[in-house]
Each structure stands twice: as structure tokens, then as C-alpha cells.
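The complex appears here without one of its protein chains, the remainder shown in place.
On to subunit A.
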């Protein structure tokens, strides 16, 4: 396709997508932020298959005018993280549901809905809403995130001022078969404060979610999410995090099912001695399963540590994508960057596409990356079977063992055990 034809197609698609949407109402600063985001997405245009970071993942279903029809899953499974004491914030088809949620009150936290926060003339979220997203547009454009910032009317704004006794859990529920959800959360963790965020979903026919997190000096942010469960769903999520000095950011994602999941994680280490860990485990079954982890970590301070650990189990023609980059800016000396992405391919039809990237402009750094894909270890399989473990159980045991290294990245063992049990159940259901 000639480049002007591509540009025209991009502009037409963008126009068509935006045509039916209206910017949410809000205070002047919020409207300004949303209009700026709209300007960004119009300028960038929606992603096309030919774009550098969309080569392995077809954006069509994410940019289409309407969401697909996705049957609503019965709520017959115990809720994820159900055993953990937590403050639940529930969204039904992307709309905050006060009735299903716990009261938005917890010592150490100030929680408001995005609608409440953006209605106020003066609000701390002004420094965050669309700000980290806009920062994260360079050097790689992320138009779907800007689209989200412009049009998201729901979400929450959380300011963390202490150390709350329990995690906050965002729970996404689906009610309509064509629910097309856009949610946007902003979180500011004040200096020395700590919080854990849990997420379970995306229960929606199509979900676009942006999370902007500002982790101030000495603060800690933990994030564990489970992405299930409907086979037909599509989801694109963006996490933008900015880390101050001596701060910690740790995010883990478990993904099972869904035809399309694209998780972008953009992290900027701006203060010395900060730590960022991003990890994911994914299990995909079937030729229509497509999962994409795209990570971009920028080291812009000294002695920071970043770590990416991604494991995918793919079978029956499933596709997994990993695009992970570590950018070490000039002056970011003593950077410790690590990245590993691995796929276990359970048959010859499944595929793993990996693009690990390092770009380093400082001269005193330690960065390493690795990427592997392979089949199940036949020797280990025979060893297990020779002890009486049936073929399928032995395969599952080795599959879980493969994913364990990613699950080990979760600090809270209750959360890790919950997800491990779910993975096991997922495997058992497919025996």
C-alpha cells in the first residue's frame, strides 16, 4: 500500500471511530486534558497492521467502530482473589456500580470516581490525567491510549497517603453482550505510601483500559491482575507508570482466554534507586487466541533496577507476542536491566513472536535479555510417566512448572496461590 493510501485509510478509520463519541463533561482542566488527548489521537491516527509495534498483532478488532457480540459468561466460578480481604470497586459494563462496590473508604486512601474527580475545579488528578499517557507517546505512539483518555468517563482516582491495611480490587463485570468499555484510572502514591491494586476482568465484549500511576519518592505500588475468561472478548490495556527515587513498582498479569489481549506497559524510572518489575503468565488455547505483551521501560536515573519476566503457554494454534524494550538514557549509570520472555509451545501450530530490544546510552550498566520458545521436555515427561503420572497430568505438571517462574514474581503468596490454583483448574478443564 502506498504511504498516502495508508495515511488516508488511517485518517478515515480514526474519523469513523471518533464520529459517534462525545467528550465527557467535566471541569475546565479535565476538558482540556481530554481535548488534548483527542488532538493527539487525531494527529497520530489509529494503529494499522503496518505500524512498527503492530506487526505481530492485528489492531482491527480494537479499532473497529463497534464491539463484537460476546456471550456473557455465567458467574459460576469463585471470584478471583475472593479469599483475600479487599476493598471492591465494581464496574458493570464499564460503569461504576456503587451498589455492588464497597464504600469507597479506607484509611490511607482517598478514593473518588473519575466523574467526581474530573468535576472538581481543583484536583490533584490534573497533574496525572493524560499526562503520563502523553509522556508515553514518545518514542512509540500509543493512539488507543490517547483515544481512551479523551473519551473515558468512568474509572477511579486514588490518592494514597498512607499504608492501607488491605488491597483495592477493581472488579469488571459484563452484563451486555456488546459492552464496549472504556475506563481510565489515575493513582498517585504519595512519598513513602504503599498500595496494592488487584484487578479482575476484563469482563466486557471489548475493553480499553488505561491506568496512570505516579509512584512518588520512597513509595510502593503493587499490582496483580487476572484477565479471563470469555473466549470472544477483546481487550487493550495500557499501564503508564512514573517512578520517583527509591520507589517500587511491581505488576503481574495472568491472562487466560480471550481472542485478543494487548497489554502495553510503559514505565519511566525518573528517580535514583527505583525498582520496576513487570511480569506475566499467559495460557492460550486455540487458533483464535492472540496475546501481546508490549513493554517499554525507560531508565532515566542512576542505580535503578528493572525486571521483565514473561511466560506463555500456547496450544492448538494459539499466538503469543512479546515486545519488550529497555531504554537506558545517557547518565542512567549503574542501571540493572533484565528481561526474559519464554514460550512453551504445546504443538507445532502455536507460535510465539518475540522482539526483545535494548537501547543503551550510558556506559556503566548491566542489561541482559533472553527469549526462548520450546516444546515440553520429553525427558522430564518420561520421568514423570515412569512414576505412574499419566501423560496429560504430567504435561500439566510441567506446564505449571514452566509458569511458576513468572508466578514467583508475585510477592504476596496468597495472591500467587490463588492464581496458581486457577491456572491448574484451567488446565484440568482442558484435559
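We take it that a residue touches a chain if its C-beta (ideal position, glycine included) is under 8 Å from a C-beta of that chain, and two chains touch if they have at least 3 such contacts; residues count from 1.
We take it that contacts and distances are computed from a predicted model.
From the set "Succinyl-CoA ligase [ADP-forming] subunit alpha", "NADH-quinone oxidoreductase subunit H", "Putative ATP-dependent transporter SufC" or "Tricarboxylate transport protein TctB", the protein name that UniProt assigns to the chain left out of the figure is "Putative ATP-dependent transporter SufC". Interface note: of A:18, A:36, A:119 or A:400, the residue touching the hidden chain in the full complex is A:400.
Looking at subunit A, the residues touching the absent chain are 377-380, 382-391, 393-394, 397-398, 400-405.
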